[in-house]
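Following: one structure in structure tokens, then a few remarks.
Left out: one protein chain. Kept in place: all the others.
Then we have chain A:
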Amino acid sequence: MAELKLSPRVIPDRLQSRGNRLLKSWESLLLVVAVLIFTINSFASPYFLDPWNLSDATFNFTEKAMIAFAMALVIIAGEIDLSVASVIALSSTAMGLAVSFGFDTPVLIGVGLSTGLVCGMINGLLITGLGLPSIVVTIGTMSLFRGLSFIILGDKAFTGYPASFAYFGQGYVWWVFSFEFVLFAVFAAIYSVLLHKTNFGRAVYAIGNNQTAALFSGVRVGRVKFILFLLTGLMAGIASICLTSRLGSTRPSIALGVELEVVTMVVLGGVSILGGSGTIPGVVLAAFIMGMVTFGFGLLNVPGIVMSIFIGVLLISVIALPILWARARRRVAH
């Protein structure tokens, strides 16, 4: 065993050995962490337990979480999409361009969504059509999409979005429940059903566990992956609409580094970065945890870059801890 301690991807039995049981406990662990952070936050700051403040706090994660749902599927299928933040930027730029041509809200939504879809399609075609590794392709499109924003905008910014457009990022459906939060909840439900209750979701797991076996059992691997990248692009487009509407302006540096937070959210949610396992409820919990931590830090006046250190540490430790834990358990068992 010890001599084959190579990339875990080539040892399928290891994935199964710490399979379902640990995963099930992972979500309950997340729940405990979420409750703990919630409690600590409410003691650390007197402003935390205010319904409107909590409502504001949801904006910290709703947009990212919407992308994280699609990203979770991509990662479960054994791929990755690092271009999502750039898709947000390009989509936002396209909407800004549409505004400068005098279009109104319905057209803006169409432009935002279709830009996301086209970006996802480009990723999907390069990865499944040409069979290129998704890491490099999406690093490339990450520069390309944001680069296009820079070409269009340079050092300028688009503002002057119509008043009706503000609803998507600033509107409230009922009481403290913002439009974004409701959208987040709806997508959480849709993606839960898609991943856990449909043939498509089963195919995603199959591809992530063993792509060749999935191919031989009749799963259209290429098509499923293409759809996944399309979905990720679309979700980035939707997130872009929300973010642009919330900020009311577009700069080419919009949503810089968001891909890192989305990947962290997915991994924190218990999705294996090697593919093949993970759940949507886990990602939802992870979204709440990250949102509350950022919000709590914000209330305590911790600068943003320090929060990003925390996210980096979080990303590494949520992956390292289960590995260390499994190792410790194995040692006890022996």
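Basically, contacts are C-beta pairs under 8 Å (C-beta built on N, C-alpha and C of every residue); 3 or more make two chains touch, one makes a residue touch a chain; residues count from 1.
Methods note: contacts and distances are computed from a predicted model.
Q: Would you kindly match the missing chain to its UniProt protein name, picking from "Aldehyde dehydrogenase (Acceptor)", "Cytochrome o ubiquinol oxidase subunit 1", "Potassium-transporting ATPase potassium-binding subunit" or "ABC transporter permease"?
A: Answer from the record: the omitted chain is "ABC transporter permease".
Q: Tell me which of A:131, A:160 or A:218 is the one touching the absent chain.
A: A:131
Q: Touching the absent chain in the whole complex: find that residue among A:121, A:139, A:182 or A:247.
A: Candidates A:121, A:139, A:182 or A:247; residue touching the omitted chain: A:139.
Q: Specify the residue from the set A:95, A:263 or A:284 that touches the hidden chain.
A: A:263
Q: Which parts of chain A are in contact with the chain that was left out?
A: Contact residues on chain A toward the absent chain are 3-8, 10, 80, 126, 130-133, 135-137, 139-148, 150-151, 154-155, 212, 252, 257, 260, 263, 267, 273-274, 303, 305-306, 308-309, 311-313, 315-316, 319-320, 323-324.
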